[in-house]
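First up is the structure itself, then whatever we jot down about it.
Here the complex is missing a single protein chain, while all its other protein chains stay put.
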Amino acid sequence: MSAVPIIEVDGVTMRFGGLVAVNDVSLMVDQGSITAVIGPNGAGKTTLFNAITGVYDPSAGRVLIAGKETVVPLDAKAWWSFAVFGISSAFLAAVFLHAEGLWLHAVTENYEYLKPFPWMKGIMDAAAYVIAHGGWAALVGGILGAAGRFAIWSRTRRTPEIVAESGVARTFQNIRLFPELSLAENVMVGMDRRMRAGFCASLLRLPSASLERRHAREEAARLIEFVGLGTKIDALARSLPYGHQRRLEIARALASRPSVVLLDEPAAGMNPTETVELMELIRRIQSTRTTVVLIEHHMRVVMGISEKIAVLDHGEKIAQGNPTEIRNDPRCIEAYLGKEDLG
Amino acid sequence: MTQAFARSSKQTFDRLSNPAGGHSHPSCASPRSNSLFLHLMKATMQRNTSTLLTSLTACALAIGTQTMQAQTSATPLPATIKIVSSLPRTGSANAQTTSMVNGIRMALTEVGGKVHGVEVLYEDWDDASPQRGNWDPAIEAANADKGIADSMVVAYIGTYNSGAAKVSMPKLNAAGLAMVSPGNTYPGLTKPGTGEANEPMVYRPSGSINYFRVVPTDDVQGFVAAEFAKSLNATKVFVLHDRELYGKGIADVFNASAKALGMEVVAFDGLDTKAANYKAIATKIKQSKAEVVFYGGTTQTNAAQLAKDLLAQKVDAKLIVPDGCFEEAFIKAAGANALEGRCFITFGGVEPKLLGGKGQVFYENYKRLYGKEPEAYAAYGYEAAKVVLTAMERAAEAGSLSRAAVLKEIAATKDFSGALGNWSFDANGDTTNKVMSVNTVKDGKFETVKVVGS
Amino acid sequence: MFEWFDSDVLLQQLLLGLSNGMIIALIALGYTMVYGIIELINFAHGDLFMLGSFLALTLVGVAMNCGIVDPELMGASSHWWLLGTLVLVCGVFCGGLNLCIDHFAYKPLRRASKLSQLVAAIGVSFIIVNVGLFWGGLPMDILGGGGAAAAPKDFPHLVSDTNLLGEESFVVMTWNDVVIFVVTIPLMIALTLFVKFTKLGMAMRATAQHATAARLMGVDVNKVIAATFAIGGFLGGAASVLYANYNSTVSFQMGFRAGMDAFTAAVLGGIGSLPGAMLGGLLIGLVRAMSDQYVGSEWTNVVVFSLLVLILIFRPTGLLGLKQREKV
Partner (left out) sequence: MSQSPSTVHRPAGLLSRGQCILFGALLALPLLELVFDLGISAPTRFVLGFAIVGIGLNVVVGFTGLLHLGIAAFMAIGAYAFAILTCTIYPFQIGFWPGLLAALLIGAVAGAFLGAPTLRLRGDYLAIVTLGFGEIVQDLLKNLELITKGTQGINPLPTPWFFGATFASDTPKSWYFLYLGILLACTMLVRNLEHSRIGRQWFAVREDELAARCMAIRPDRVKLTALAVGAGLAAVGGALLASLISSTGEPGNYDFQISILALCIVIVGGIGSLTGVIVGALVMVGMNSILLPMLGQKLQQAGIGTTTSVYLAPDNYKYLLFGLALVLMMRFKPKGIVAAKEEDH
């Protein structure tokens, strides 16, 4: 077991207006473990998941994935993107605001009807004209462009796609499949992170793209079978019954070969047989060296498979420990467990 | 069948025995007949009047076998031919084009729907689409193609919008189909040196001229407007246009003419023709202290709104607008108040009720037939159709109603005495008629202030 | 020639901007309300507004023909009661019509995709435009019609157009301007109060937040939607009378631009937000006037939309729109 926890939640707070949904929660998830987050409804579990996966930006605190903060750093690359946007909008502003003069000097004055156009001279004249006249426009356009890019950048420093890129996959409490896509396609979307086919290869259906697609499809079929959905991989996702949709979502999450997968109430709406199957599935996931974090109300699942449990109540973490510790923690019993039979 | 055959043969012999020869004569104008054979026969008769014997032979053969007959007559006149018009019938120009179509129908009715005994069909095509509410280049192009493909069509009356003409002109030119426009005033369509470097040759891929117009062009009109502004003792003029081919073109001419005449053009602005009002612009005009505002635009491009907003913002400047506003709709849209004594409308011609001679007859007939005053362009629709029909008559007399023959005769139109006066087509296909009038509104009606160039 | 700063001109343009903006805001409310409830961009709203103006025109024509008002006095004296009646009648007419349109065209599509509803709205807009064309062809003797069905029509001044600031003043302000504020501001206040405090208003807000939840809480969502269409239509109808009176023009094609301006205003202010629509309307009116004066009218559209894009880059949900947090 590695020393660095795969997920480290460090003092995260989520505020919505006046409501504090998550208050100064810290949590460590060890690599390869199964961790459960439990708590009564409205305790802030899903909000914590959202904070971890970048759907929400924490109002305070940090989330480290494998020891690293998953935000776009203000590094050379960021400055480069401001510069590129600034310069290109400066250029566009200069060209567009002086379009007519530019055209007159570079094109009209160099062209005689039905004679060939002196391309080099035209381009040189155009450049000279833009440099001579475009100053102010370029300045304003440049500032606006860079500022606009900065505004967008600062709003999107920590987004789901960036977190997902670092190997975190998740499912959703209220299932969010792609309903009009087939099972295979749903899973293949999950594999997108690992796929390399570019635009041209796709457009022209180059052998590399076809091959990749074929492999992806085979792998999708395997995954769908792995989660126990059989071989009907071309059915539409929306045609599946509820319990199967949950499993398909898990398959989709696994398709990206994540280092950690966050399952938000995977057993919700499942009957006892399905629940047992689910527990089996989660153990199998763990056996592929994938860390699992789950939110669950179903105590049999939680107590049956978790190695560590964190308990949230009213946005605060009130306890943490292994199932036995939690079972015996008086605060947990008071806040939550006392109301339910632990089975 | 036999009966019809017998009757038609009888008529044929009647014709043959008619001392007046082949020229159509009232007494032998046959009733509308659906027999192709009859028409073929008639055509044969008409063509070979001098050689009675040949005709007789042909006729005898024809009585023997119809097929033989068809082979023996070389290029007979067809039974029916078609003229079509392509005007924007859907949308805002509807009132004006309805009036033009009425004019065309009138011209046709006057010749009894026939030239030289050949039945002339007329079809009124729409070059506008409901999405655009205005002329649509795809529909205009499709109309041109349709006209070319239909071998019965010998003349194409249109278009109303100069932009539309730019689309169909090269097509029709390549096909050698004559085109007579009752409404295009953009000079570059015909006059070298007034438009782009490649105009008008670009519209004549075949090298010869197939496009004619019975309406004077904007370069004349813009100048007349500028002269009139000068006569109002204007020193500063404010020029606006609707950023469309027609409006911008005429505003350009006005702009240049006004400068040439020593007036100061304080601004040259394009309007947003869909705007709710022009009060902000009116304020700008008021601030500029211009005495005359020229708006290159039409009723459809909101000229009436401008007139109203000038009044609403208490701007004293006089407004001059071109003939795109010379229609009843303009007065109704602006309200007589906003125009009386404040607005002048130039027009390439004179208003229908002031037309002299045949024009007056046209005016009276139109009112009797349709129960209302003709719009300004009605006379041009009528005149265009008249020119085409007259040319067809001549072509038929000369023995052929082919497109080339009709085109040749239209081009040869000289000293044509029609509703618009006495005029000819010049070498570019433009009318020599340069009569221009400046009108104002009085008691809710147009009133001519000045006529130039007659 | 054009002094860059001329207080008279500036004042005049501000006034024009506000007057135009108020009308736009009133129409924008109709867009924003419908959008807030069922997320439909009601393309037909602008054209519905156009029909309202035609009704106003016809009623004025009837009033003139029946001798209720003297045509000679149009523009010279004010006919407050006529204007008031028209605002009410046209408002009710447009509200009722909007209700019918919703019932026949949109309601069957509630469960279909948003895009099918949008196309239905486009279709309705075409139908209304055609109805407007035919309405323009009615024999309204005084007001023009018949063959010139397609031409814009002159709408007589219902209130006096003498300059309230004195005949010598550069700045022109007439009862036409005043009447816009007199009608619009109370309507907006009433709407705000209605939505805030009445039961139906609360049901509307609840439906806008979450239709299914509202339904589960016993809100009759269909009734709420119908009410929204009716109120939006009423405001459009009221705006149509003000518009016709202010611009003194009615045309079957005027719905497009009015609708587009209003839609832009609604988005600028934050679609779904009532104060946003009002603010957006005023802003668009002002920007248009200023751009006409200082930039050039051919660039006005470019200025307005560039501003819109700029604002949306920095505030993606419009000026007063709430930051949308997706429920996960």
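Order as written gives the chain letters A, B and C; numbering starts at 1 within each chain.
Keep this in mind: contacts are C-beta pairs under 8 Å (C-beta built on N, C-alpha and C of every residue); 3 or more make two chains touch, one makes a residue touch a chain.
Please read all numbers here as calculations on a predicted model, not as lab measurements.
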{"item": "Displayed chains contacted by the hidden chain, counting the whole assembly", "value": "A, B, C"}
{"item": "Contact partner of the left-out chain, one of C:Cys66, C:Leu115 or C:Leu216", "value": "C:Leu115"}
{"item": "Per the touch definition above, residue among A:Ala164, A:Ile250, A:Ala267 or A:Cys332 touching the missing chain", "value": "A:Ala164"}
{"item": "Touching the absent chain when the full complex is considered, from B:Gly270, B:Gly335 or B:Gly421", "value": "B:Gly270"}
{"item": "Which of B:Gly195, B:Pro216, B:Gly349 or B:Gly381 contacts the chain that the document leaves out", "value": "B:Gly195"}
{"item": "Of A:Ser33, A:Thr46, A:Ser256 or A:Thr290, the one touching the omitted chain in the full complex", "value": "A:Ser256"}
{"item": "Interface residues of chain A (partner: the chain not displayed)", "value": "53, 55, 92, 99-100, 103-104, 107-108, 110-111, 113-114, 116-117, 122, 148, 152, 155-156, 159-161, 164-165, 169-170, 172, 176-181, 185, 188-190, 192-193, 195, 197, 199, 201-205, 209-210, 212-214, 217-218, 221, 231-234, 236, 252, 256"}
{"item": "Touching residues on chain B - with respect to the absent chain", "value": "89-90, 94, 98, 102, 105, 123-126, 128-133, 136-146, 148-150, 163, 166-167, 170-171, 174-175, 188, 195-198, 202, 205, 243-245, 248, 270, 370-372"}
{"item": "Residues of chain C in contact with the chain not shown", "value": "35, 39, 41, 105, 108-109, 112-113, 115-120, 122-131, 133-134, 136-137, 146-147, 149-150, 256, 260, 263-264, 267, 271, 298-299, 301-302, 304-306, 308-309, 312-313, 316-318, 324, 326, 328"}
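The definition used in the following text is that only the chains that are shown with their structure count from here on.
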{"item": "Overall pattern in which the protein chains touch one another (line/ring/star/complete/other)", "value": "line"}
{"item": "Centre-most chain [mean C-alpha coordinates]", "value": "C"}
{"item": "Whole-Å separation of chain centres (CA-atom averages), chain B against chain C", "value": "41"}
{"item": "Geometric centre distance via CA averages, chain B-chain A, whole Å", "value": "66"}
{"item": "Chain A and chain C, separation of their C-alpha mean positions in angstrom", "value": "42"}
{"item": "Multi-chain contact residues (two or more partners), chain A", "value": "none"}
{"item": "Of all residues in chain B, those that touch chain C in their complex", "value": "91-95, 98-99, 130, 133, 243, 266-267, 269-272, 274-281, 283-284, 286-288, 299, 302, 304-305, 308-309, 312-314, 327-330, 332-335, 337, 372"}
{"item": "Touching residues on chain A, where the partner in the complex is chain C", "value": "16, 46, 50, 55-56, 144, 148, 151-152, 172-174, 176"}
{"item": "Residues of chain C touching chain A in the complex", "value": "310, 313-314, 325-326, 328"}
